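Just dropping this structure here.
The complex appears here without one of its protein chains, the remainder shown in place.
Going in written order, the chains are labelled A, B, C and D, and every chain counts its residues from 1.
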Amino acid sequence: MARIGVFICHCGTNIAATVDVEAVAAAAREFPNVAFATTYKYMCSEPGQAMIKESIEDYNLDRIVIASCSPRMHELTFRKMLKGTKINPYMLEIANIREQCAWVHTDRAKATEKAIDHVKMAVAKVGKDKPLTTSTIPITKRALVIGGGIAGIQAALDIADAGFDVTIVEKEPSIGGHMVMLDKTFPTMDCSACISTPKMVDAGAHPNITLKTSCEVEKVEGYVGNFEVTIKEKAKYVNHDLCTGCGLCQTKCPTKVPSEFNQGIGTRPAIYIPFAQAVPSKPVIDPTCCLKLTKDKCGICEKVCPLQAINYKDETKYTTEKYGAIVVATGYELVDWAKMYPEYGGGKYADVITGLQFERLVNASGPTEGHIVRPSDGKEPKDVVIVKCVGSRDQNKGKSYCSRACCMYSAKHAHQILDKIPGSNVYIFYMDVRTPGKGYEEFYDNTRADGAQYIRGRVSKIFKEGDKLICKGEDTLLGKQVTVEADMVILATAMEPAANIADVAGKLGISIDSDRWVTEAHPKLRPVETQTGGVFLCGTCQGPKDIPDTVAQAGAAAAKVMALLNHDEMETSPMISSVDQTKCSGCGYCVEVCPYKAISLIQVPGRDGNRKVTKTVADVNSGLCQGCGCCAATCRTGCIDLKGYTNEQILKEVDALCQ
Amino acid sequence: MAIDHECSCSKNPLVPTLCKVIDVKQETPDVQTYTIQTVDGKKPFSPLPGQLAMISLLGVGEAMFSITAQGDDYIQSSIKRTGLLTEAFHEMQPGQQIGVRGPYGNHFPIDDFKGKDILFIGGGIGIAPVRSLIRYCLEHREDFGHLDILYGARSMNDICFKEDCLENWPKAPDTNVYITTDVPSEGWDGHVGFVPSYIEEVGFKPENKKVALCGPPIMITLSSASLLKMGFKKEDVITTLELRMKCGIGKCGRCNIGSKFVCLDGPVFSLAELDELPDEK
Amino acid sequence: MALSEKDIELKIREEAKKALATGEVSCVIGWTTTRFPDKMKPFFAETEAECDELVWNKYCINGTAKYALDDRYPSKKFAIIARGCDSRAINRMLKDKQLLRENLYIIGVVCDGKENPICEECQHKNPLTYDVLIGEPVPEQIDEKRFAEVEAFEKLSPDEKYEYWAKQYDKCIHCYACRNACPACNCVECYADQYRTGWQGKASDRIQNQVYGLTRAFHVGDRCIECGECERVCPMGLPIMRQTRKMLKDINDLFGDYECGMPDDAMPVLGGYTLADPDEFM
Amino acid sequence: MSVKTNENWEPKILAFCCNWCTYTGADLAGLNRMKYPENVRVIRVPCSSRVNPQFILRAFQKGCDGVLVCGCHPGDCHYATGNYFTRRRFMLMQRLLEYNGIDPKRFQAKWISGSEAAKFRDTVTKVSAEIKALGPNTKFAEPHFTEGGDK
Partner (left out) sequence: MKFKKTDLNEVLKTLAREYTVFAPIVENEEKKFMPWAESKDVEMEGLNTIKPPKDVLFPNVEKMYRYKMGLEGFIEEIFPEDTKRILFGIRPCDMRSIDSMDKVFLTKEYVDSYYAKRRDDATIVAFGCTEAGRTCFCESMGLNPNDAPSADVMMNVSADGEDYVLEARTEKGEELVKKLEGLITDGGEAKKDTKCSLVINKAEDLDKKLAKMFEHPIWDKVTKGCIGCGTCTFVCPTCYCFDIDSENYGAEGCKYRCWDSCMFSDYTRLAGGANPRPTKKERLRNRYMHKLSYFNERYGETLCVGCGRCVEKCPAHLDISEFIEKASAAELGKEDK
C-alpha cells in the first residue's frame, strides 16, 4: 500500500492568511494511504526541503504531495530535491493552493474546503504515479542547411565555426541566392557583392562545410538528432573534381539562352557559370538547351576542354546522409506581377521591369556593366517611374501582407538613378513609405533631397505611346489625376516563398500558412524554430524581411542548432505517451491526430489465443512525442496513454473530487 | 475427496474477519512471508495442510493464497510478487490490517499418507503449500515412513524458508533433503539443475510412496512425466491447482473445470483425478 | 428482369460452391433456416454439401460481416454474402484496419429489403464492395426522414429527455449485445472490459448503463453506418440508433454531409480537423 | 462534497485547464489578486485535447454539478493542432449531453489564453452563477455512497 507524505506550505502569509493550513493537514491525514502530513512556513526554502527529505526517511514515504504555489513555479525545484532521495522525482504531485485558491478567495472556510479538495485530488493522483526516468536519444553531430542564399550561408558559417559538420543544399548551380544579384544594399549603400562574395568564398573553403549545388532534398526520415536525408543531385555533365573553372568551354559554346541570374536581361551559353563570382566557380551544362544533349550535335565543349572534364552520360545521383538538425533557408521569389496586373502591360513592354532586373542593370558585373539603359533600345532613360506595393498589401489581386523591403530598395533605386543619370527625374508612386530600421529614415530623407518625387497614390494604368510609357495614376494628397510620361518603369513587386516550399515543408513535416510562408513554432518567442523537433528556419522563407533581419535570424538558427548538437545525447521528457501493445487493435487513429507525427504503426510478434502472429500496433517515438495527450483521448480502448496524466489518474482525480 | 470443513469464520462465509499482519519476513527478493493474527490476537482458524485462505487487502483486492505454516496464535502465508495485488502486499508494513476468510479447499489426503513413505517436491513458490504438509508430517513424525524433500529454486537467494530447508529439515529423523537451483550462483555448492531431471537423477523408488508435488504448471507436467516413467502410479501423485478463484465457497462458478470446482473439490487433486477433468486448465 | 428470391438463393449457393472450390476460402458466411419459419440464423458453409443449406428470404436479417473478426489472422479467406449494409460494414472494418481486403471474398447480393424496421430507411440496397455481384443494382432512394426522429426528440425539454432515457436504460441488462453486433465497435479489447483503468465496474446499474450507452454512442458516432444491428439485437428493445443518429445529424450540420461505410471514406470526423471548423467556444 | 440542501448550497464545478494557456491565465488571475467564487476545482492537463469526453460523463456520474473545459485559442495551441480536435469533440459532446437531458449550461468549453486572466475570472464567475441557478445536478448522478442503499 502506498505511503504518501503531504506537505502543506504557509508561503509566509500568502497561503496561511486565507487558508487554514492546519485544518488542511488534519484532513489530509484522513485520506487513504497518507502516512504523514505536516505544514511548514516556506516549503521551497532550503530548511523546508531538508524537512521533507528527513520525513521521507523517518516515515519511509514513497510518494509526495506538496500543497503550495503553482506547479509552474516550483515543480522543477521539488523534482530536483527528490533527485537526492530514494523517491523517483516523478512520484510527486503539486496542489495549487496559492494562485488558484488563497489569492483568489476571501471566505476562509470555503477557501480551506477548496484547498482540502485540491490536496485530496493530488493524493488520489499521486497514488497512481509510476516512477519515470528520462530517456535519451543519440545526436548525429551534423547539420543540413537547405538553401544557399545569404541566410543559408550565414547559418552554415556560424555552425561550422562552432566545429560541427554542415552541408548546404542549393538547387541553383552556385550559392549566393538573391543577395549576390543586388548592386548596392541600403542604407549604407555598400556594394552587395563586396560583402556577400567573401561569405560565399568562406563557405566554399570552410573545412566543415560541404557544398551540394544543383541539389534538392528528395526524402527526409527519422526525427530530431537522427534525420536520414536523401539528397538528389541533378546531372551537371561536368566533372567538378577535374575542372579548374578556366571558362574556355563557356566562350566556345554556340547556344545562347536568356540568363536566369540576370533576370532575363542578357544571355548565357548552354555550359555556363551563372555569374563571375560564383562559388563553386565551375560550369554546368543546361540539358534543356545544350545541342549535344538535346539533338546529339555539337560537343565543342568536350573537344576544347583541356582536362576532359565534360561527361555527357552524367545522370541524377541520390545520396543518403544522417544529420542531427536541419535549417530551412529556402528564401523568396518575386511574384509573377504580369498575371496579377495586366493593366501594367502584363509583361508586354520590355521597359517595365522588376526591382531585381533593375539591380542587374545597375550592377557593374551585370550585362550592361552598370549602365542604366532601357532593355528595349539600350538608350539611357531620362524619366523613370517607380511603382511600389505591386502585389503587396492588395487583398483582392495580390498578397495581403507588406513585403517590408521594397520601400527601402525603391528609395535606393531612385538614389542610384539620380546619381548615375544627371538630369534624370524619378517619380515614386507610393501608398506609405515604411522605414523601420536604423538609418532608414535618414536614407529616405536623402533620397528626397536628391530630387526623387514621391507621389502619394497608386498607378492605375501603364500603356505605351510612341517611345514613352504613360503612367496614369492619382495623387491622393492633391486629390487629382496624375499622368507621367516615363522612359522606364520599375515595379517593386511583392515577395513570396520559393516555388518548391510546399514540397520541402511536406517532406520535413513542417507546416506552412495560407500564403505558403513556413509557420514558426511561436511568432514572438520561438521565431527560428518549427513545431517539428530539430527543424529550424531562417530568412525570408518564414516571411518577407530585409538582409539585416535575415542575417540576424541566420545567427539565431545557428545558435539553436549548436545548442542541440552540443550534447552527445538529448534528454527527452518522460511525460510522453506509451502504448500497451497487447491491447492495441492497430486502427491508427492516434497516428492521424498526433501533431508531431510521433506515432507509427509497426509489426510486432504477438499471440492470438495460442498462435504466434504478427500484429500491427502503434509505437511512439520518444524523441518526437511532446506529451500533449491528444492520442490518449482519441484512443477508444485507452491503450495509448500519457505517462504522468494517465486515464487512471485523471479518473481517480475526478472521483476524489466528489467523494 | 470432499471432507467436511471445520469452518470457524463468521457465519457468513463471504465476509472476512479483520486481521492484522504482525510480522513481515523477506524470504527472497520477490517472496515475503506474512504472520497473520486476528485483531484480538487469536488464530483466525486452524487449517489442515494444503488448504487456502482468501486474503484481502482492503481497497485493493483479494486472492487465494496457500497457508504455509501455523502456530498457536497465528497463521503464515508466503506471497510472491507477480501482479498489481501482490505488489501492494509487498508494500505492507507490520500492523497493516487485512481481511482473511477461509480455510477453503480440500487438503492433502493425510489418512492415505499415513504409514507411507512420502516424497515432497516443490518448485519455486510451490514449496509453500508443500511446506504445510511437511510441517504436519514432522509434528506427527511417527505416523509416516521415510521422508524425502526435493526443492528447486531459481538461484541460491531465491530459496524460501532457508532455515527450514538448510538446517531444520536435514536434522529431522529419517529425512533426506535435496535442494537444487536452476542456475549456478556464487556461494552455492549444492546441486544445480531443473527439478524433473533431478528427480530422475536421484531415482526414487515408487513402492509404498506417495508424492506431494506443487509448482509452476510447466514443472508439474514435466515432473509428473518423470515420476510416471519411474513407475509411480497416478493416484499416488498429488498436486494443487492455483486457478482463478473468486468466492472460494463453490458458488460463483468461476473456477470450474468440467463439473469440479477447484476451490471446493480442489485445489488438491491426484493426477488420476486431473485426467478425468476436461483439459481446460 | 429482377431475380426472384428463389433465383437469388440458387445463385448464392452456386457462387458459394465456386468460392469453396477455389480452395482459398475457409467458409462461406450466409444464412440458414432455424426451427422457426420466420427466423433465419447465420450459417458457415464449409463444404460443397453445406452450401445447399444457404437460404435467401426476407427473414435473413442477421449481419454477416462482423463474423470475419472472429479470426483476425485467418490462414484462408472468409467468403461473406454481403447485402448493402454488410458491404458497408466491411468498408467500415477495412477503414478501421481491422480486416484486410485480401482476407475476404465478398459475394455481393442486391438486397430487396428485409423484415427489419431499418430496411424502410435503407439508402444503400446495392453492395458497395464485392468480388462478384448477384442481381442488377437498383436505383437508390435518399431517405429524407433520416433524422426526423432525432429532430422531433430534440424539441423535448431537458427533463422530458432525461426521463425518457432513464426509463429506457432502466430496462438495460448490460449484456453488450449492441457492442458485439456493431461493426464500428471493432476494438481488440473494449475499454469496458479493462477494469484496472477504472472506466467502469462490472455491476449493471441504470446510471452506469446510461453512461456506457452514451460513451458507446460517442465512440461509434462518427463511424456508424446506420445498419440498425444494435437495435435489432437488443433483447430489451432500447432505441440505441436514436443516440448515434443524433451524432451523425450534428456532424452533418457542423462539418458537412457525412456518411460512413462508403468505399472512399475520409477519416472519421473526430480523427481530423479543418481550420474552417465552426467555433462556439470563443 | 456538495451539500444538497436549500439556498446556501454551493455547486461543485470541475474545470479541466490546459497547462500552457488557461492554467497560466488562472495563475495570472491569482497574481493580480482577482476574486472569483470558490466552487471551481481545477485539474491540470497538458493540452485541452487530453480531455477525454468520458471524463465529463464521469464527473457528472460522481456528483459534479458542472464541468468546464478550457484551452488555448485555436491557432496558438502549444502543440499546434491540439485544440482543433478539442473543438470538434466538445461541440459534438455538448450536443449529445443536451440530447440526453443535461442542460447545456452545465457543460461549457471556453478558449482562454495565458494573458486573459480577466476572462478566466469572468468565465468562472458566470459559470458558477449559472449553475447555482440551475441547482444540484440530478442527471446521471449516482447516489452519494453514504446514502446509497443496495437496490
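Simple rule for what comes next: a residue touches a chain if its C-beta (ideal position, glycine included) is under 8 Å from a C-beta of that chain, and two chains touch if they have at least 3 such contacts.
Predicted, not measured: the structure shown is a model, and the values here were computed from it.
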{"item": "Contact set of subunit C toward the excluded chain (per top definition)", "value": "34-36, 39-44, 62, 66-67, 70, 167, 170-171, 173-177, 179-181, 189, 193, 195, 201-205, 232-233, 235-237"}
{"item": "Interface residues of subunit A (partner: the chain not displayed)", "value": "1, 30-33, 120, 582, 609-610, 656, 659"}
{"item": "Contacts of subunit B with the absent chain, listed as residue ranges", "value": "2, 4-5, 7, 10-18, 56, 58-59, 61-62, 82-83, 95, 97, 99, 243-244, 246-247, 249-254, 256-259, 264, 278, 280-281"}
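Following the convention adopted for this analysis, only the chains that are shown with their structure count from here on.
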{"item": "Pair of chains joined by more contacts [C-beta pairs], A-B or C-D", "value": "C-D"}
{"item": "Whole-Å gap between the CA centroids of subunit B and subunit D", "value": "53"}
{"item": "Centroid distance [mean C-alpha coordinates] between subunit B and subunit A, Å", "value": "67"}
{"item": "Inter-centroid spacing, subunit C versus subunit A (mean Cα positions, whole Å)", "value": "47"}
{"item": "Residue numbers of subunit D (touch at least two other chains)", "value": "53, 58, 81, 85, 89"}
{"item": "Of all residues in subunit A, the ones touching two or more other chains", "value": "593, 634, 647, 651, 655"}
{"item": "Of all residues in subunit D, those that touch subunit A in their complex", "value": "1, 10, 12, 14, 19, 23-24, 26-27, 29-31, 33-36, 38-39, 41-47, 49-53, 55, 58-59, 62-64, 76, 78-82, 85, 89, 121, 145"}
{"item": "Parts of subunit A lying in touch with subunit B, wherever the complex brings them together", "value": "1-3, 32, 60, 62"}
{"item": "Residue numbers on subunit C that touch subunit A, as the complex places them", "value": "72-73, 96-98, 186-191, 194, 196-199, 219, 267-268, 270-272"}
